[in-house]
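Note that one protein chain is taken out, while the other chains of the complex remain in position.
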Amino acid sequence: MKWTQIDVSTGSRTQLVEITGAVADEVGKSGVASGTCHVYVPHTTAGLTINENADPDVARDILADLARLVPAGGDYRHAEGNSDAHVKATLVGFSAMVPVIDGRPALGTWQGVFLCEFDGPRRRRVLVGVAGE
Amino acid sequence: MKWTQIDVSTGSRTQLVEITGAVADEVGKSGVASGTCHVYVPHTTAGLTINENADPDVARDILADLARLVPAGGDYRHAEGNSDAHVKATLVGFSAMVPVIDGRPALGTWQGVFLCEFDGPRRRRVLVGVAGE
Partner (left out) sequence: MKWTQIDVSTGSRTQLVEITGAVADEVGKSGVASGTCHVYVPHTTAGLTINENADPDVARDILADLARLVPAGGDYRHAEGNSDAHVKATLVGFSAMVPVIDGRPALGTWQGVFLCEFDGPRRRRVLVGVAGE
């Protein structure tokens, strides 16, 4: 199994950046017909999620709701003042698994894979690995 | 590694539907003695979780608390009006991994695997794949 790094530059403090194309490219390059594609973010103020990529308002609503649930500038002790980003990342998670079937990521019709930036803008790294036969 | 589709019909807008039996069946059919069982939901308004399957009030409490945290009819832009379901799915996640040990899913004593319906009733698909030896 080989891991490849994808570099993503985010443009604002909070942003959902779709990386579905890059993930699908890695699945194709792997030559794996049936298996699992694992995506991982080696950061602590960014995460990963899967959700609708057809209507951009869905990503907007997810970010707005996370900001409502975990407001910036809450009663935090962490000196860097970005604890909201750490909490949001723990809520969405740092990895995603997508089944690989017939050599392609078996995403649902409306699903896309998104890097969740919670403390940008920054340069982020995403690791993609494909296992199987 | 082989992926199998499980079809689940949900009966209300929000519901936790236990699929532990179907997951265990796939582990048994796979012949894998030691490995990983991956469960995936190819939807954007349904998710997956693991939690207690002994007292049904636990599932009820999880759904009630998610509804309190992410109320339907919040300040959303997504025209379909089901953004609460998209947000809840991102919070619980779209996949679950269960260890396979001695040919069986190594779930804890009280653990069950649940499809999380957040915008039903609908017919949902769940993909189950088992990797290992």
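Quick notes on this structure:
Here the chain labels run A and B in written order, and each chain numbers its own residues starting at 1.
Keep this in mind: contacts are C-beta pairs under 8 Å (C-beta built on N, C-alpha and C of every residue); 3 or more make two chains touch, one makes a residue touch a chain.
The shown structure was predicted, so the numbers you read here are calculated from the model rather than taken from an experiment.
Note that of B:Val8, B:Val27, B:Val41 or B:Val92, the residue touching the chain absent from this view is B:Val92. One chain of the complex is left out; on chain A, the residues touching it are 1-3, 38, 40-44, 69-70, 74-80, 83, 86-87, 89-91, 93-95, 97, 125, 127, 129, 131. Those residues of chain B that touch the chain absent from the view are 34-36, 49-52, 55, 57-58, 60-62, 64-66, 68-69, 91-93, 96-99, 101, 106-111, 131-133.
The rule is short, and it goes like this: only the chains that are shown with their structure count from here on.
Distance between chain centres (mean CA atoms), chain A to chain B: 19 Å.
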